[in-house]
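Other chains dropped; remaining ones untouched in position.
By written order: A, B and C. Residues from 1 in each chain.
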Amino acid sequence: MSTGVWLIGARGSVAVTSMVGATALRAGLAEPLGCVTELPALASPALPGWGSLVFGGHDISDITLEKKVENLVAAGVLPARPAAAVADQLDDLQRELRPVPVAANQLEQARLIAQDIDDFRRRRGLQRVVVVNVSSTEPLFNGDFPTLDDLERAMTASALPSSSVYAYAAFSAGCPFVDFTPSTGARLPALMEMAAAAGLPYAGHDGKTGETLVKSVLAPMFAMRNLRVRTWAGTNLLGGGDGANLADPAARAAKSGSKQRVLRETLGYQPQGSSHIEYVDDIGDFKTAWDLITFSGFLGTQMRMEFSWHGCDSALAAPLILDLARLTAAAHAAGRTGALTDLAFFFKDPIGEVPHALAEQWANLAGFVRGLAND
Amino acid sequence: MSTGVWLIGARGSVAVTSMVGATALRAGLAEPLGCVTELPALASPALPGWGSLVFGGHDISDITLEKKVENLVAAGVLPARPAAAVADQLDDLQRELRPVPVAANQLEQARLIAQDIDDFRRRRGLQRVVVVNVSSTEPLFNGDFPTLDDLERAMTASALPSSSVYAYAAFSAGCPFVDFTPSTGARLPALMEMAAAAGLPYAGHDGKTGETLVKSVLAPMFAMRNLRVRTWAGTNLLGGGDGANLADPAARAAKSGSKQRVLRETLGYQPQGSSHIEYVDDIGDFKTAWDLITFSGFLGTQMRMEFSWHGCDSALAAPLILDLARLTAAAHAAGRTGALTDLAFFFKDPIGEVPHALAEQWANLAGFVRGLAND
Amino acid sequence: MSTGVWLIGARGSVAVTSMVGATALRAGLAEPLGCVTELPALASPALPGWGSLVFGGHDISDITLEKKVENLVAAGVLPARPAAAVADQLDDLQRELRPVPVAANQLEQARLIAQDIDDFRRRRGLQRVVVVNVSSTEPLFNGDFPTLDDLERAMTASALPSSSVYAYAAFSAGCPFVDFTPSTGARLPALMEMAAAAGLPYAGHDGKTGETLVKSVLAPMFAMRNLRVRTWAGTNLLGGGDGANLADPAARAAKSGSKQRVLRETLGYQPQGSSHIEYVDDIGDFKTAWDLITFSGFLGTQMRMEFSWHGCDSALAAPLILDLARLTAAAHAAGRTGALTDLAFFFKDPIGEVPHALAEQWANLAGFVRGLAND
């Protein structure tokens, strides 16, 4: 039986690269590079296969998949060949995409969202649907809603960030929820309770695909060698839809926050310097990050390291979306509930008290997959 | 009781930085930055303390420690303050340095070397002496000596690389041997047998202090994310004594070899590109390495990363010499014999079938230290 | 006869490096590296010699020169040897430094400033005094004072930026004025008129010592090759006094503005991207700048270049202060008045309609020096 993947932000770069990529992989048109669940240490019969993933989703935009794919090819995100090969399947994919329902308030809207997801499950005969948020990053949100009552009251006043409305809808529909963005999503006490009550797992936050990924191996290196990092300052230049959205300082604040934690957590102190984000339209999806690290060694000798990372954000994110869908579906099947802290490997700002060093996160992830297989 | 550290190449940059540094640490003049055995996870009562380390060694050069320290301060390797503070102890240190004994052949020379070490042990009332090779890198050597007889015959013909003569002498004197250089050292079957017969541990090869250290965390990152590294090409610009020596293509070959293994071992294949070493006098001990990594991700999208590393080689190496002396002494005390493969963390080209990813090497090292404590 | 150099911000890093450096040069303790008026194409008997420069100045800080020099040595800005060699001349230098006069309003204060300068000239028997502003960068100022009356009215209300008060005082005292900072200084119509009326030359603004210097040769390279620059985005990490001051967004705005002009002026259009400044205390005076340039070539092919610049700001600025003092003094002697547009070579944001390509600025400067010699 099949597994549904319901994407919030389904016409965005990450979502479309995921869907087109999964289609190309299924057709044997490309190797599953970037998909970690294909590595021997993580491959497991407990995970649903590529062939069994079925996509759908919501988006506020009505750009056609054809147009979006054309843009992604022009930007060098999608290679021309696999894109051309799946062109005739775009209509099928598109048929499962829904506009965001309009309603009097968020509580009502959540009901309609949940219904869209439920219809999808039934219509396609799916065993389960994993909801994955890959929509635009929201501004930082500071509200707090201790109880479900508080939360629903806020929803009648339409006072919630959208990402949390989607999380509420996912849980109402009995679906696990993965947050690939730094938005609030399921990160409200009442929503976590709701997931627990419904026996549902969730994972997040903020996919780790570039500078922070590198930090998560370099920072432990300095720590393991007892070298004191004095400054770690970085600049991220990016364009694309996500970049345009991050041109808004409020959205950027949410993102920069996520990027800082790994240093403090792996070094045990916060070095000087910050992580700067700048929107440059021309750069598109090929983000360039540059980091400077100054450090002190034996007897205080001063040293330094610089790196630049030139990665295609959507190409790095898309295979992780497929991994997360497979892993979360398997976790649901195995009856796991609550925060999937062993998926910290995938996130810049992982839920829970978890290691931030990539190698430890990897060990935890491998243990998690072995655990699923044993169930 | 005290532990001796006998340095081959005792007037070189690494050796002198180690000795001066240990003296400064003992006097509380500096924090033990760069010393990994000071980290909570590795600190152990099984390891001899700073206070108990006593230094001596051989060198073919007769530069005074005073002059050498002056050079290291001018080059920015040793900060002026701790160097000045230990100035009055340089004579004491110097008293334990010996010229390389002259003899009719290497067998005879080895006997004299062993005797120097033995005199040192007695005179200073040391519990044990760890011999550490930090002398100039030798050209690649291809000879093989299956039996101890073969080896000693070769020594009468003076056909061995010096580093192996020192290893032979160390084992004759009942001392563990650490090879911080890429030279042959104890890496001959007959010498390994000799160590085993004498119940002695040894460790090596080639201290991991710069580009290879970074590779040992970045290569696993690409592997864990299933990203295919296509090219990994690097350039190392370095001056100083070691650099001058590496200007010789034969010595360089030994070094470049060490630098390649980590990629093949952690990625499972050898990417294109090589590791280039160039001698630039002006650069001195502050090596600059630059690496370019190109890699393919989802659907074949091409990406790249660059880093430059500007590290002070001797300042990075010296604290590791102290760590290795402490660890090897403790291993000897605990009765460990043969190759200390759990010390792979320290080496570019570690002995044995061991992991090359830094995090795994760290875990092994931590286990090793815990094991010592339990003995 | 001698030439006075009156420094506004005389206890700051640039000022003190200039004074100590000139003293060391005079004593033959160092080569005049970084001094462009020592190059064959610019050397001229029309310029006053090192030996004839006499320093004085104002500062709001009362840090002793001894302490400041100690800090600059510790930071690696001043090498220890020349600093030690001039230690006994610091008191003499210090005797000519004055606190900023306190007065009821800026008009009165300007009178006292001018008097300090005039006293200096008389006491030291100087032929002329060049006033050079190297004090902290001020926030952007938008006021405008068409006539001298307007200006003096504003001064009675103390509504002017300090730098303009100093320019007014310099002109009142019959002294040329050089603005090495991005502050307003002489850049007010009434002040320019005042200089013209008094037959005085002035030069500025904002010394060109790092990223902008590099831009002034790279941007023309792209232009001369008809390559279209799409993005030029940069990050400047700096600490030190100037850095601390630039941590203030208002001061930073003044500085970032200066850094942008060169691209528009030499390329003929403004590429995407901005120049970001970040204060990092640990970096000190050794600024690190990183720039990314993406460009299109034949048939639209996309290419890129990155550079990082690791320069010591005060060591780059100080020799230019000496050059500017010599050139401006000679211009004054030769009867030049008004904006010295041929000194654009030295500035990020040069006065007047001048070329921004370094090579053209150089040609103009060389012509200017030849012109002085012919007078």
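In this text, contacts are C-beta pairs under 8 Å (C-beta built on N, C-alpha and C of every residue); 3 or more make two chains touch, one makes a residue touch a chain.
Since the model is a prediction, treat every value here as computed from it, not as a measurement.
Visitor: Since every chain shares one sequence and 3 appear in place, tell me the total number of copies in the complex.
Guide: 4
Here is the rule we go by: only the chains that are shown with their structure count from here on.
Visitor: Report back the single chain whose CA centre is most distant from the CA centre of subunit A.
Guide: Chain centre farthest from subunit A's centre: C.
Visitor: Between subunit A and subunit B, what is the gap in Å from one C-alpha centre to the other?
Guide: Going by mean C-alpha positions, subunit A sits 43 Å from subunit B.
Visitor: How many Å are there between the centre of subunit B and the centre of subunit C, using C-alpha atoms for each centre?
Guide: About 49 Å separates the centre of subunit B from that of subunit C.
Visitor: Indicate the residues of subunit A shared as contacts by at least two other chains.
Guide: Residue numbers touching two or more other chains: 306, 308.
Visitor: Using the touch definition from the top, list the residues of subunit C that touch subunit A in their complex.
Guide: Residue positions touching the partner: 230-231, 233, 235, 237, 272-274, 276, 278, 280-283, 288, 290, 292, 294, 306, 308.
Visitor: Can you name the residues of subunit B that touch subunit A in the complex?
Guide: Residues of subunit B touching subunit A: 17, 21, 24, 30-36, 38-39, 76-79, 82, 213-214, 216-218, 220-221, 223-228, 286, 296-301, 303-312, 315-316, 318-319, 345, 357-360, 362.
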